[in-house]
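For this view, one protein chain was removed and the others were kept in their places.
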Amino acid sequence: MAELTAVVGIGQTKYEAKRLDKSMPGLLREAAEKALADADCTWADIDAVIVGKAPDLFEGVMMPELFLNDALGGAYKPMLRVHTAGSVGGSTGVVAASMVQSGVHDRVLCVAYEKQSESNAIWALSISVPFSLATVAGAGGYFAPLVRGYIRRSGAPDDTGIRVAVKDRQNALLNPLAHLRLEDISFDLVANSPMLWDPIRYLETCPSSDGACALVMEKESLASQRSNEVAWIHATEMKSEPTMFSGRDQVMPQATLDNAKNLYKKAGITNPRKEIDCAEIYVPFSWFEPMWMEGMLITEPNEGWKMTYEGATALDGDFPVNMSGGVLSSNPIGASGLIRFAEAARQVRGLAEAHQVDGAKKALGHAYGGGSQYFSTWIVSSEKP
Amino acid sequence: MSDSESDDAGKTSEPVTLLRAPVSLDYEYSAGQSASRFLRAIEQGKLLGQRCPVDGRVYFPSRGSCPQHAVTFGDEVVELSDKGTLVTFSIVRIPSENIPLELPYITANVLLDGSDTILMHVLDASLDDVHMGMRVQAVWKPKEEWTTSTANIMYFRPIDEPDADYESYKEHI
Partner (left out) sequence: MRDVAVVGFAQSESVRREPDRNEVEILIPVIQALREQTGLSGPDCDFICSGSSDYLAGQSFAFISGLDAVGAWPPVAESHVEMDGAWALYEAWVKIQMGYADTALVYGFGKPSMGDLPLTMALQLDPYTMMPLWPDAISIAALQARHCLDADILTPERMAAVAVRDRRHAKDNPTAQVKGDWTIEEILAEDFIANPLRKSDCAPISDGASAVLLAAGDRASEICDRPAWIRGIEHICEPMDLGVRDLGRSRSTQIAAEKAGVGSGKIDIAELSAPFTHQTILVEEALGLDAETIVNPSGGALAGNPLMAVGLSRIGEAASRISDGQADRAVAHATSGPCLQQNLVCVLEGN
């Protein structure tokens, strides 16, 4: 019943701590214009615009798709704004795809962004609700105890996280758009960086970035006529669970396991480790790489850290992860999920330049958010399903 | 953010590239009916949990409903001790307001005895000693400073009891 849909255009801005050179509309148009050019389309060729971003308090604008309407070519067209916490970039991709997969639109533009330098993201994330004691300083403070839980459960060596950070930061050196590019990256540099929330160190943590990512998606009959490579969307999935309830497994939430199972079933994948060539996974703190390798059923429970240790997730490994440098290198919060989806699509289109995985045909894009409770994923491929 | 540069009156030398627009909004929060009961109890130094009518698990703190079953808690309350187990923790080395301890401090995921959910708080303990499974107890502010807030407990401290067995708390991580 679903109409086969492809990603035919991808655009990303240069990610930086503060994009003071552009206003919000300017930043989004930078990504959108690149995506339109990549798709050989103009603004007029777009039927609908789907915008995604994280809390409005990050920029101080309520429902910003409204004021961005004309800047995004949305005048007198349908516009939608998705917000699913940190996974929002991924959800935006899923929702945008559904607009074409349902046959409602032929071609859509989806844009996810954050220009968090315009407000104060730390403040916005930690507005203390009355009647309670604020104990958690930032997202890292929330996740660090869970990382400790994973280490205990899996027996992972203490330096697993460092190895992930080194790998992602080395990959970032191959991605000119990445925010953090540390020429002198090394194991020692990460290991000696200040411990922020034990066991998470400074260089094992994502930056705060401004940036935008845009995709053009269209239906099969249009995409098939193109001579250049497109990324066919084989499957998408979204799963959520409550933030907290008694006995909730926050280290390996049921929602990620269910998401993975359903996604692979729809995509006809029975052996994800072998059948998927590479993955862009939402890793804002280094330890989430091994955790999500398990959460996405790439490897057995408690074995995720081995993939890192073996070098399996390196660019030249058998299951490269975060070839772009990942969230650890660039994190405009609202866009980060869509960037994962976009980089997966770039890989199967053969357009990832210096961080291309040779011969990548099928890739996984993944985003998560909230208290590890929202999961949005997709499988894209250079071949039709 | 800075203001635009101006030389003569009305004449600008540089284009405006930044604009400072402070936003100030006041909000009035309601804790909600059930949470209010829990807060009034803590004002009296009592820790009251609530039982989910579906599976009988005790929730502390209570937000008035069971998030797993989407049912409001009834009137049944369970009084909890202020002793518990440190299920997991982190050592925080970046500063934050409202925390009464100097850096570095320990954030504590505490499972109070009798509760089936975690209370997130802070722990006053040696960095070398802190470990999962430690037995801890609340240290309260002086009674005259108590209000309707979990901040009435200043922090938790280790107590001299044998560690809790990992199996007994591992589902709460």
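The letters A and B name the chains in turn, as written, and every chain counts its residues from 1.
Rule of thumb we're sticking to: a contact is a pair of C-beta atoms (placed from the backbone, for glycine too) under 8 Å apart; a residue touches a chain by one contact, two chains touch by 3 or more.
As the structure is a computational prediction, the values presented were derived from the model and not from experiment.
Trainee: Over the full complex, note down every shown chain the hidden chain is touching.
Mentor: A, B
Trainee: Which of B:G45, B:G64, B:P104 or B:G133 sits in contact with the chain that's absent?
Mentor: Only one listed residue reaches the unshown chain, and that is B:G64.
Trainee: Looking at A:G9, A:P55 or A:P320, which makes contact with the chain not pictured?
Mentor: A:P55
Trainee: Check the options A:A255, A:I269, A:M296 or A:I379 and report the residue that touches the missing chain.
Mentor: In the full complex, the listed residue that touches the missing chain is A:A255.
Trainee: Which of these, A:A17, A:A75 or A:A354, touches the one chain of the complex that we don't see?
Mentor: Touches the omitted chain: A:A75.
Trainee: Could you please point out the chain B residues that touch the chain left off the display?
Mentor: Output for chain B: 19, 21, 23, 25-36, 63-72.
Trainee: Please give every residue of chain A in contact with the chain that is not shown.
Mentor: So the residues of chain A touching the unseen chain are 1-3, 23-24, 54-63, 65-67, 69-70, 74-85, 91, 94-95, 98-99, 101-104, 118, 124-125, 127, 129, 237-243, 245, 253-255, 258-259, 370-371, 373-374.
Here is the rule we go by: only the chains that are shown with their structure count from here on.
Trainee: Which residues of chain B touch chain A once you look at their complex with the stated criterion?
Mentor: These residues of chain B touch chain A: 17-18, 21, 23, 29, 31, 35, 39, 52, 55, 57-59, 61, 66-68, 88-99, 104, 107-109, 116-118, 120-122, 132, 148-151, 153, 166, 170-173.
Trainee: Mind pulling up the chain A residues that touch chain B in the complex?
Mentor: Those in contact with chain B are residues 20, 60, 126, 128-138, 141, 144-146, 148-149, 152-153, 194-200, 242-251.
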